[in-house]
Each structure stands twice: as structure tokens, then as C-alpha cells.
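Left out: one protein chain. Kept in place: all the others.
Up next, chain A:
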Amino acid sequence: MAPDPNKSASGSGTTRDETTVKVPSKDPKKKDEKKDEDLSDEDLALKQQLELYVERVQDSDPGLQKVALESMRQEIRTSTSSMTSVPKPLKFLRPHYGTLKSYYETMADSDLKKLLADILSVLALTMSAEGERESLKYRLLGSEGDIGSWGHEYVRNLAGEIAQEYAKRQSEEASVKDLMELAQQIVAFHMKHNAEPEAVDLLMEVEDLDLLVEHVDSTNYKRTCLYLTSAARYLPGPDDMLVLDIAYMIYLKFEEYPSALQIALFLDNMQYVKQVFTSCDDLLRKKQFCYILARHGITFELDEEMAADDEDREALQEIINNTKLSEGYLTLARDIEVMEPKSPEDIYKAHLLDGRASAGASVDSARQNLAATFVNAFVNAGFGQDKLMTVPSEASSGVSSGNWLFKNKEHGKASAAASLGMILLWDVDSGLAQIDKYFHSNDSHVIAGALLGVGIVNCGIKNDCDPALALLAEYIDRDDSSIRIGAIMGLGIAYAGAQSEQIRRKLTPILGDTKAPLDVIAFTAISLGLVYVGSCNEEVAQAIIFALMDRSESELGEPLSRLLPLGLGLLYLGKQESVEATTEVSKTFNEKIRKYCDMTLLSCAYAGTGNVLKVQHLLGQCEQHLEKDATHQGAAVLGLAMVAMAEDLGLEMELRSMEHLLQYGEQNIRRAVPLALGLLCISNPKVNVMDTLSRLSHDTDTDVAMAAIISLGLIGAGTNNARIAGMLRNLSSYYYKEASLLFCVRIAQGLVHLGKGLLTLAPYHSEHFLLSPTALAGIVTLLHACLDMKAIILGKYHYVLYFLVLAMQPRMLMTVDENLKPLSVPVRVGQAVDVVGQAGRPKTITGFQTHSTPVLLAAGDRAELATEKYIPLSPILEGFVILKENPEYREDH
């Protein structure tokens, strides 16, 4: 038979003898003709060969049919290796898909029919119309042979069709058994071929993630879990919990306990935490778990099951109790050589400004001295020495601590005395010793400060003797309300997250006391909220709700009353739906506070979840242009930041919507936006946010300017960021006449140099995976207070700034040996790279530098060991990490 006349005229060159198969003239389209023109000899040969097979498949002789089908399959299989374009055989068979399909229908059931179904299934990969899912249809009709033999692309396509089919059948409530079998095959294939994300995706579509556990092995479990954990952020509840559960199980299966522990902490599932401890029997690893728990800032009691030996348990508990935190921090400070105390003047650097701001004040300004007190406390936090408060009284300079204390006025003295607690942060023994002398003062503000100082020193540290409780409990019922507040706030800070029954019994009666002044009630509510943060404790919730109901309307209009709903909200921090019952109750509140309460509860409950629906709801609240009673909008803006701060994508979107709120929002919204920005980028000075805040710091509305200035401090907290420091310096000269703005500038300057740059306020840790509830609670409390800067921070409640201590953590990597002694090893520190779902073993950091530990980590930094000599016991190198010697290490010469 001669080739098609059209084709021979195409001038493609020679024709071969064996290609003389008569093609059934199925109106070859013009397009095909065109393509034929460019075909090379081999392609033409292949094309004609395939056309011959198609012809023979329709032959009546089963033998011939079989040979044709087998050869066709051979042809397709051998050519699937190409990834870039549609394989040639598939391309050439395209025109015959319809033919084969209709022939298939006429065939009687037989092996041959199945064989043809297989081929049709593959052909459907390129031919099937959208939504027909023919590939899957023929696959199910086919011989169910090895799925991978048809190539990767085929499997992926099939997986996609399964997902669609599954959804359809689910809605029709049809059986999905056959699909599941196929899914299992596909998952097995994917897991074997480094395509874990595809496997996970398919299983999530068919809602059977449990299958995953049997398919992971030691080579792919890490990538699988990495994908699972990062996918969880984008899943709606309760799927995210399920996904994390699976990841936890996989980690546990492969004894990757630290990672399992992190997931347990993310789920806030103490049962899982316990399971990690009981599953592992290596003491050293358990110590590492304790370090992770300590960093997360939760209270956790080990029992005999978790650590059988008494002595071991004590050692472990000591790590959880953070007793060695101060020591580690000071080791870091000595290593970086920043032990020398700094005075506020060293921070202000007024000599860099030309003239104006350096007004040599001959008379003390109480406000400026108060600012200096805070700056001094923030900068020298945790170092145990400074130039104002801890100077020995015999010092010849004459500026003994007592003197500085009395350079502050009235309630300023409370903050000054409390600043001693900040300077001696985490060092309970010397801290209490130094604060002791203030207890004997006859000035109630000084005593209040001393009480608060005790709380601050004990922040995050647990001690068997409970010194904070023993000391403070006596004072909570004093007559003087400043002393009461000092003691109550001190308890809240010292026992944040402890859920201590004792404290609840001491504090709840105050809430019920109708004679107690509003400020005492407000601080009691916050302290209870902190102690029971994220606990959903009903009794505490009841107490605060009653306190709210008892307040008169005028009291609810006071600026401090906002702390009551916040205390209530903190109880549900991150607990999502659990808040609903309380939200119902809050509907009965006085309308003055109702909406504020609503916003606060919502934002606290969904803090750190990235829940898009809640973000939309809060945005909806912000778009209203209300004439009056709009204080709740400030809380809504803060809520936006709290909900969206969970992951980078949501954060970026939030930054954009903040820009919109600035442009279109009412004044009370604009006032909250800088604070929200401060929360979104806390201790993470992003340049665009910095610029926005710098612009707002010159805003005509002083409240906006003040909030922006404080937020500049928050985003630069503990970074020593030179650009922010420069901005603030310029602001200090710009506002040198405006005492309250200057005060804010000073506070921000102190924050930027927090702990001389060794501390961070970021509540997220472990590579931005875990959110420390107490840290977030501390920051949020301050931000809510900042919503009415004039009345609270610039008024007489400036000590709310000390709530930040809850979020203060060294931003370090400290490697310790098996005896928990500091061990200096080389590490590479660089910008973290997102490697989720990436092929191969990509580098996890970029632009790195090699340092020796201990080393500081900036926001977005990741560290890895630069030596093979040791093995870290935690995959995430942050905070304290125990190193074990690598037995396989050989020194090379």
C-alpha cells in the first residue's frame, strides 16, 4: 500500500517500505498535516509503526491483537523517560484515541480488553477531556499492573483524577474502595520516588493520612514530616490537627523525639509531651527535651514515669525550671564581651546630634528620669549590674542606688525599684538579696516597686521554695492600692502560665471585692489571665466575668477597664472554639465594654492560628466608620496582627491591609495600626515596616506618633539595629520639647538595645514554629495598654512596660556538652531557606558565616554545625543545645 498521497507530497524526504500501512483515512486534520512536515525519518517510521499497531489491534485474530497491544505498550513505556514534552508515541497515537476507545467498547471481556484499557488509560493522559477522568476510568477497568511502569507523569495525573473522583463519590456517598486501593499504590510509588509532597497531598484529598505511616521509612520521614507540618498551617481545622498528629506519630516511630516534642507543644498536648518522655530512655536526650520545654515557657512537672531516678528527675526538672538560664545568658554576654554596664546616655548618644537635644538640664525632669530608669532596666536586663541602680552605696561617685531611686517621683519610684528586678532578671538568689532592702522602706511606692521587682526576677524561673509567692502573698490585701498592684502584678509575671491553684485562691477574692478600686481589679484580672494563660479555666473566667458585670458604667469607661476583657481573653489564648461559651456570656455585658470584649476574646482565641475567616471578620469590624464607642476597633486591629502573625504569607498580607487601614481607617484605627505593625514584626526589623513606622512617627496625631515610636522600639527590640537607632536619635531631637513624645522615644531607644542586643521579644521560636503563650500574653497586654498611651503609660501605670519581661529571651545558640557545660564549636549561621517540598538535599541556609558558639541568632537566621565532631541532640539549633560526640568522627590531618 502506498503512503497517503498528501503525505508523500509533503516533501519530508524518503519513504520507507515497511511503513506502507494503509491508514484508515480518518479525515486527518490540517494541523496534523502541518506537523508531519517537520517529522524526521525516525519519527515518521515510529508514527507509521504505531498506526500499523492500531490497525492490528482491531484485527480479528486475538494473537495478532495481543502482539500489537504488547508492542504498543512497549513503545509507550520506553519513551516515558522524557519529562519536557509529550512522549512521541502518545503524540502519534492521539488521532487514534477515539478509534481505540470505540473499539474497546465492542470488545468482549478478556485479558486483551484489560490490556487495551491500560493503554487507553495512558492515552487519556493527554487526550481525555477536562473533567472526564478517563485515565482513571480505564485504569480501574484495566489489569491493575505496576503503576509506576507507565512513568511518573501518568501517576501524578492519576492522583489528580482520584482526588476529583473521590470528592464526587463522597458527595454521592458511593463506595470508594477501588479508589483507595489505587491511592495506596500511588502513595507507595510516590514515597519510593522522593515525591513525598505528592503522596501527602493525595492522602489529604482522600482523607486517609494514616496510610502514610506504613509507607514512610528512615530515608523519607524527615521530608514527609516537614511537608506535613508546613502544610498544617494552611489547613482548616480540624484537618491541621490531624496532619500534625500523623507527623507526631511518624517522628515518634523514627525516634526523632525533639521534633515530636515540638509538635506536641504546638498541639499543646501534654499527653503527647509525656509520651515523648516515656518513649525515650536516654537521659541526655531528655535533658534536651527539658531545654525545649524551658524555652517554650510552660510549667511542666515530671513524674516517676517520665524519669524513674530521683536524682535524674531533679536534674531534669531543674532545666525545665530555667534555673540555669541566667548563667547561660551571662556566659553569652562574657563571650560577646558586653558585660560592661551601659548608662542611658550611652544609648541616647546625644553627642551625635548637633546641639539642640543635649540641653544640659540643670534641674531633673521626673519624666526624663523615669525614661532613663526604663532605658537602664531594658538595656542592662539580666546582666546583674548597671550604672544607676546596683552601684554599691560606698561608691565615690555618690550616685548610689538609693539616690537614683529618689530621683524618680512618686509612682516613678515604683518603676525604679522594680527596675532592679529587671537588671537582675532570672538570677533569683542575688536578685532577692538586692531587692530585700527596699521592703523596709517607708515609701509605699518603693515597696510596690520591690514587690513587682521580685515578680520580674522570678519571671520564667520556677523555684521549689516559691519565694515569689511567699513574699508577695502577704501584700495583696494591703490597703495601699499601689502596693497591692505591685504584689498582684508581680505574681502574674512570676507565675505566668503556671496555672497555680494557690494563686487563683489568693487572687479571685479580689475580683469579687466590690470595694476594691478599678486599677486593682484590672491588674488582678490580667495577672489571673497570665497565670492561667491558654487554660480555658472556668473558675477564673467566671470570676472575671462577674467582676466585669459588677463594674458601673462609668468605671467601664475608664482606660484601665480594657484590661479586664483582656484578662478574660488570655485564658483562651490560642484555644479557638473553646472561647465560644464565654463569647455568648459577653453579649450580656454593658455595651460600653461589650464590643471590646468581643474583639479581645476573638483575637486572643485565634491568636497565632492564621485563621483567614477571623481575619476577615476583624477587618469587617475595622471598616465601619463609627461616630462614637469605637474603642473596640483598636482591639480589632491588634487582633488582626495576633491572628495573622502565624506564618510569613499571612503576615505579608496583613502588612498590606494595615496600609489600607491607615489610609481609610478612622483615627482610633490609625492609632492602633502602628502597634499592630509592632506586633507583626516584633524583634524583626523589616525595612518596609520600619519606613512606614518612621513616617507615622511624624504623624500630626500625637497618639499615632507615640504608638509608632514605641513600635519602632518593638520591631527593633534587642537588635541594636543601627538604622532604627539613628531614626530614634533624630526623633529625640525632633521632639525634644514634647515631653511625652520624648518619653516614648527614650523607651523605644531602650527597647532597641534590649539586653545590649542579646535579647529578643519574639514570641515565636524553634524556627518560627512554636508560639510561647506567656510571651505573647505579655506583649499583647502591653499593646492593649498602649491603645490609651496618655492615660496608662504616660500616666501612673508606666510599669505595664514590665510586662514585656514575659517575652524576653536570649536570642542565642548555646552549645553545651554532656555535662551541660558550655562547649564552643564552629557553627554556620545564615539566612534560613525554605526547603519544604524541594527535591534532593537543598542547603537550609544561605549567605552564612562561620562563628564559634555561643552565637547570636537574628530573626530568620538558622544555624548548623560546621563540624562533624559532634551530633546535636536537637535538630533545631536554638537556645541551649546539647552536643554529643560523634562516635564515627575521625580527625583528618
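Just so we're on the same page, contacts are C-beta pairs under 8 Å (C-beta built on N, C-alpha and C of every residue); 3 or more make two chains touch, one makes a residue touch a chain; residues count from 1.
Following the convention adopted for this analysis, contacts and distances are computed from a predicted model.
K.L.:
Which of "Cell cycle control protein", "NUBP1 factor", "Lipoyl amidotransferase LIPT1, mitochondrial" or "ubiquitinyl hydrolase 1" is the UniProt protein name of the chain not shown?
P.N.:
Hidden chain identified via UniProt as "ubiquitinyl hydrolase 1".
K.L.:
Of the residues listed, A:V213, A:L283, A:M339 or A:A433, which one is in contact with the missing chain?
P.N.:
A:A433
K.L.:
Among A:S40, A:N403, A:S554 or A:T588, exactly one should touch the missing chain; which is it?
P.N.:
Per the contact definition at the top, the residue touching the missing chain is A:N403.
K.L.:
Would you mind spotting which of A:D281, A:D464 or A:D834 touches the chain that isn't drawn?
P.N.:
Per the contact definition at the top, the residue touching the missing chain is A:D464.
K.L.:
Provide the residue numbers of chain A that touch the chain removed from this figure.
P.N.:
354-356, 358-367, 369, 393, 401-403, 405-407, 409, 429-430, 432-434, 436-438, 440-441, 443, 446, 463-467, 469-471, 473-474, 502, 700, 737
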